[in-house]
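Only a single protein chain was left out; the remaining protein chains are all shown in position.
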Amino acid sequence: MSTRKPNDYKSELKPIWCPGCGDFGVLASLYRSMADMDLDPAKTVIVSGIGCSSRLPHFASTYGVHTLHGRPLPVAMGVKLANPDLTVIAVGGDGDGFAIGAGHFPHASRRNIDVTYLVMDNEIYGLTKGQASPTSLFEQKAPSTPFGNPEDPLNPLALAIAAGASFVARGASFNTKALTELITQAVEHKGFSYIDAMSPCTTFNNTQESWKDAVTDVAPDHDPTDRVKAFDLALRGGFSLGILYRQERTTQTERYKAILEQAKPSDVNVMLDGFNARKGAAIGKPA
Amino acid sequence: MSTRKPNDYKSELKPIWCPGCGDFGVLASLYRSMADMDLDPAKTVIVSGIGCSSRLPHFASTYGVHTLHGRPLPVAMGVKLANPDLTVIAVGGDGDGFAIGAGHFPHASRRNIDVTYLVMDNEIYGLTKGQASPTSLFEQKAPSTPFGNPEDPLNPLALAIAAGASFVARGASFNTKALTELITQAVEHKGFSYIDAMSPCTTFNNTQESWKDAVTDVAPDHDPTDRVKAFDLALRGGFSLGILYRQERTTQTERYKAILEQAKPSDVNVMLDGFNARKGAAIGKPA
Amino acid sequence: MASIPAANGPARPRCPESSRGLPIRHPGDARPGCNLYGGTLSARNSVVVRLAGESGEGVISCGDILTQAAARGGYYTQTFRTFPAEIKGGPCMYQFRLSDEPIWSHGQDVDLLVCFNQEAWDLNWDSLGPEGVILYDSVEVTIPDEYLDRARPVRMDELAKEIGGSTRAKNMVAAGAITAVIDFDTTPIEELVLRRYAHKEGVADANIAALHAGAEESADLKGRYPLVPPVEVEEDRMLISGNQAIAVGAVAAGVNYFAGYPITPASDILEWLSVRLPQVGGLTIQCEDEIASLASVVGASYTGAKAMTATSGPGISLMNELIGYAGTAEIPVVIVDAQRGGPSTGLPTKTEQSDLNQALYGSHGEAPRVVIAPVSVEDCFYSIVDAFNYAEEFQVPVLLLTDQGLATRLEVIHRPDPEKLNIVQRKTSAGIAREDYKRYEYTESGVSPMGLPGEPNGMYVATGIEHDEYGHPGYTPEIHLGMQNKRLGKLEPIRETSRVATHGEAQPEDIAFIGFGSTFGPVREAVDRLAEQGLSVGAFYPRVLGPFPASRVEAFVANAKRIIVPEVNYTGQLARLIKAETNINELESVAKCDGLPFTAEAIIDLAAQEVAA
Partner (left out) sequence: MASIPAANGPARPRCPESSRGLPIRHPGDARPGCNLYGGTLSARNSVVVRLAGESGEGVISCGDILTQAAARGGYYTQTFRTFPAEIKGGPCMYQFRLSDEPIWSHGQDVDLLVCFNQEAWDLNWDSLGPEGVILYDSVEVTIPDEYLDRARPVRMDELAKEIGGSTRAKNMVAAGAITAVIDFDTTPIEELVLRRYAHKEGVADANIAALHAGAEESADLKGRYPLVPPVEVEEDRMLISGNQAIAVGAVAAGVNYFAGYPITPASDILEWLSVRLPQVGGLTIQCEDEIASLASVVGASYTGAKAMTATSGPGISLMNELIGYAGTAEIPVVIVDAQRGGPSTGLPTKTEQSDLNQALYGSHGEAPRVVIAPVSVEDCFYSIVDAFNYAEEFQVPVLLLTDQGLATRLEVIHRPDPEKLNIVQRKTSAGIAREDYKRYEYTESGVSPMGLPGEPNGMYVATGIEHDEYGHPGYTPEIHLGMQNKRLGKLEPIRETSRVATHGEAQPEDIAFIGFGSTFGPVREAVDRLAEQGLSVGAFYPRVLGPFPASRVEAFVANAKRIIVPEVNYTGQLARLIKAETNINELESVAKCDGLPFTAEAIIDLAAQEVAA
């Protein structure tokens, strides 16, 4: 039973988000999920990039790394690899994760890094005042797409499934109960878990009402272990909330642990001896 | 009927690849395909990154841009957007395209840039002497993975399909006839065409024999317009050669053309007048 | 003895205090007073107004509309704004200075301070000039007793609510109150409001009503702070920001392709060109990041397009590898860096001139580039034209450094004439026989004709690998030295021919100011006022910092007793550059690191007191 309350995870800083911003709902869900899991704040690290959503770590009373635009995933990987005892949650925006950070996402997925990645997807760049993001709709008008967005949006869930993420889900900021539950499942999942959290930007892309109308739940008979079906579901229109894909696979942490077990213990003196000139180091690459 | 011969596309530089390197077969297929299409060398631009495979433009007597490690796709996009009359072919290696270049691939795909991307996939870093690449096998031993590769490989074809590439195919360097044909179809395809060309690195990862044994042709009844089926096929083991996915979709070039048509012609004098202090520019963002 | 006192800061970190040259004041410090209610001050030809409030209260749009109205009314203006890096909340400030004559800085001592809330007063009271007066919200703000005789409460919140049912139009009430005090016709404001809300019925009316109510509220102060009315008002005046001047200047220079990634404070350029470039047949594209942006610009330029990108510090940090590539492959590109406070994410909405080193030295190895710093909003226009000209003539990346202050401030300038610009076109392989063509040929100038796709005789492979004249990879000492000679040597003529902004004496005997970029305005004003004091003073602002015009700087300071180098950064980057590049060894580096631009007054203070080491 949990001894911590959601409020225990609140920091002394008040969120600076606009009134109505979806990120409030995501943050509330995260507080609640952390309380449900009774996470030790001192052993929890929230890692983010840059953007409105990426300010989140400052509002949580845990350890946090507010990194650079697009870089939360590799930083989170370093945190987890260096200290596997920690619970590591990466958060950020759709621009952060799928524009400038797009190169890291497939690798986090295939490596099955033991990190939960929670993207507050508002289909826009909030912090820089409303430009189109990689998830903005085709033909959407925005300050840098005055003629309508000429690009088709990326589908982060489909991408995650293709790249090898082992847990892929969708939640919504306006549905905090379900989102709380999803976050808990994601954090408890072994390996890389990705949650696309629909989180409207009320200032620059107010989709709140239309999204509320559009969401449905993943059908109860959906088999989340079927990768092709999950892909199919990810491609379909409408927003199905819930777990699209889940796979049991050894995690990066486990694989590196295995390497540590495999490696013959040594020390620096032995290594130095390997270079001994009299004994003659191996040809080409001595020692 | 073609008036140009494959040899017409040879440059004065001899390939510096190792004897037996798969890239020879890819280059030969490219020469032949260009001849088949009778491409005007002066209107053809081959763009590459860095790696053994990325040396290719130097061996073709066309225009070429030998860019930086991981950057052929955005450079190729700039070439094509700035001069849509050109035929633009991007080439490179698996490391170039899916490690350091991984962030550009999904965007080239979703934008449907009018470029053919031909990756010489040897599942290894050739030029830097044999380290594991994003397509190297799990547990594969290589200089930087002495305990076996702890990472699951990326599946570039699945990724391309998920990201929105409109033509996705697999070829092999040791099957130049089919590869020639694929290249021709890819170049003639409107929009972003991706070819995964299996191209063994005989020096650091000699898969030539095992690959020759493993390849099969895409089944004749495969429907390449079905994205989910294509994804399914991409995930399956074995190497099916041929077109996995093909979609008709407006290309980036077409969309930007539409923007140009939509825009009300103007000139710099009109624009300067928009800032006239007496007339008063619009509030906030004058003009 | 080394003479860069600000160099790397003091030996030990010290508690924060205000920056060099800007005295710190504390509430309760005695200040020369004035009485808002005691008779009219004589008409002045410059007034400094500062609006302060919370982000979201309309402070910025109030400042913008007053500035525009003033420009419309025939005044010269200079503005300065600072706002939080967050979308909502946090203190924000807009200062504008109006004058009937050209002005060069936004002013230091505030004549009219308008406080929307209490924090606004707390943060800004110390900017008040000796004769400064105050307008403040009657509900939200409490003013200390000793300031009451020059402060006037205005029912901003109250009246706005009365009129529009919410505090939305608060800023228009404030605008109205201001117009009364400085004796300013509200008509141009009304016109602008009508135009802005043309499509939103009711909103315009409410705003205009609020404006009038505000004017009514301080009607008794009418003309308390009168401005000399403008006399000769030329038809060719424009009101424009630095970012806008760059964007429209790029069109004048013939830009065909722009690719960028949003970032404060450079996004304006992307957004403006995304509307305008298609209107002249060009393309603007938002890419997935700064690396892709510059990569696609390289690709576009390879085909012959005039291509550019714009970003701020973090984007430049990511572009370094490609800057080196463009320099090595000799592909022209233009890169705008609207500097903001650094390092790292830093202070996204504050100003700083701290990217000079990175502009000059970023990218590994020794890659050619030209670095330009425009000195004013008007100069932004001409400098982006220079940037394209250098890029095209020398086939080199050109970096144009502005800063948040310069990029976002509105200035009244004279309309440039695009017909009079000298536009340089790239040297191409057209007309050269195939067998004679070598892309990287050693030529007298170091510039070789560039093959453009479509041209049958110009085929070559552009590459960042060391290469011979044909572009074939080659690593011999001869090739490497030869190509470095070519790539770096071709830029040498620029040292002698680059444009320089100067003011005052050409070879001053007392004080020689050397600076770069946006500090020119306040220094220029300071030079005039110091000269009035009988000093021999001059300012020399190289517009091109790299390659550096060493001998011209040396000539400028030849007779100077003091050399002062003011810059808005921490380590004194320009001061070090001067020492590295010239024979000048003794100079006073005044590096100010507080996120704010210099004022003319601060420069004059510097002249009065020798900077201690």
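Letters A, B and C mark the chains as written, and numbering starts fresh at 1 in each.
We take it that a residue touches a chain if its C-beta (ideal position, glycine included) is under 8 Å from a C-beta of that chain, and two chains touch if they have at least 3 such contacts.
For clarity, every value in this text was computed on a predicted model and none was experimentally measured.
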- Residue of A:103, A:143, A:156 or A:242 in touch with the missing chain, whole complex considered: A:103
- Taking the full complex into account, find the residue in B:131, B:206, B:250 or B:266 that is in contact with the omitted chain. B:131
- Item | For chain A, residues in touch with the removed chain | 13, 41-45, 47, 55, 57-58, 61-68, 71, 74-83, 85-86, 103-104, 107, 256, 259-260, 262-269, 271-272, 275-287
- Query: For chain C, which residues reach the chain that was dropped from this view?
  - Reply: 1-3, 7-19, 84-85, 312-314, 316-318, 320-321, 324-325, 327-329, 337, 339, 341-350, 352, 354-355, 357-358, 360-368, 442-444, 446, 463-466, 473, 475, 477-486, 488-493, 547, 550, 554, 569-571, 573, 576-577, 579-583, 585, 593-596
- Using the touch rule from the top, list residues of chain B that touch the missing partner. 16-19, 50, 52, 55, 68-70, 99-100, 102, 125-129, 131-132, 134, 143-147, 203
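Just so we're on the same page, only the chains that are shown with their structure count from here on.
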- Distance between the centres, which are taken as Cα means, of chain B and chain A, whole angstrom: 29
- Message: As a quick test, compute the distance in whole Å between the mean CA positions of chain B and chain C.
- Response: 41
- Note on the structure: By the touch definition above, chain B meets two or more other chains at residues 103-104, 107, 256, 259, 262-263
- Specify, in ascending order, the residues of chain C that touch 2 or more different other chains. 271, 278, 288-289
